[in-house]
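For this depiction, one protein chain was excluded, whereas all remaining protein chains were kept in their positions.
Here is subunit A:
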Amino acid sequence: MSNTNTPVAANGREGRIDHKFARELIAFRIGEQEFCVDIMSVREIRGWTPATPLPHAPSYVNGVINLRGAVLPIVDLAARLGFQRTDPTARSVIIVVRVDQQLFGLLVDAVSDILTVTDDALQPTPDLASDLAKTFVRGVMAMEGRMISLIATEAVLPQLQMAA
């Protein structure tokens, strides 16, 4: 958790942060890669509990868990991004996010950082990325030599069920 509040002008321009556009992000790891989500969409972060698998669900949906009485679907973010499925351990982390009225959990390996950045720090997703990644990644940020991708949380849940 170093440099959590250091303003970063990632596009090379030195300058003061315009606080109007500053936002906080929660960064986390999946394997060797780092991703982040807007802190405003995060409701809580909790440890892994075994999920009840859902029939006929896509492979990236681990199932549902009990979040204080609500049924919370868990999405294996690694599988959703086209990586290998996560084998959840006791050290895995669930980031509970809210999109509109829906709550769901993102299964990730570990939460690494809280970042404060401005919008102009965000670069568009490079063309190189696969279509799958482009769907779920809103943009990338360079941060002290690390690359962090901002997850488009609204695209993570399977669309067909949302429409139902």
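Worth pointing out:
FYI, a contact is a pair of C-beta atoms (placed from the backbone, for glycine too) under 8 Å apart; a residue touches a chain by one contact, two chains touch by 3 or more; residues count from 1.
In this section, contacts and distances are computed from a predicted model.
Per UniProt, the protein behind the absent chain is "Chemotaxis protein CheA"; the candidates were "NADH-quinone oxidoreductase subunit F", "Chemotaxis protein CheA", "Sarcosine oxidase subunit delta" or "Transketolase subunit B". Residue A:Ala70 is the one among A:Ala22, A:Met40 or A:Ala70 that touches the chain missing from this view.
Per the touch definition above, the residue from A:Ile45, A:Leu103 or A:Ala155 contacting the chain not shown is A:Leu103. For subunit A, the residues in touch with the chain missing from this view are 49-57, 63-66, 68-73, 101-104, 157-158, 160-164.
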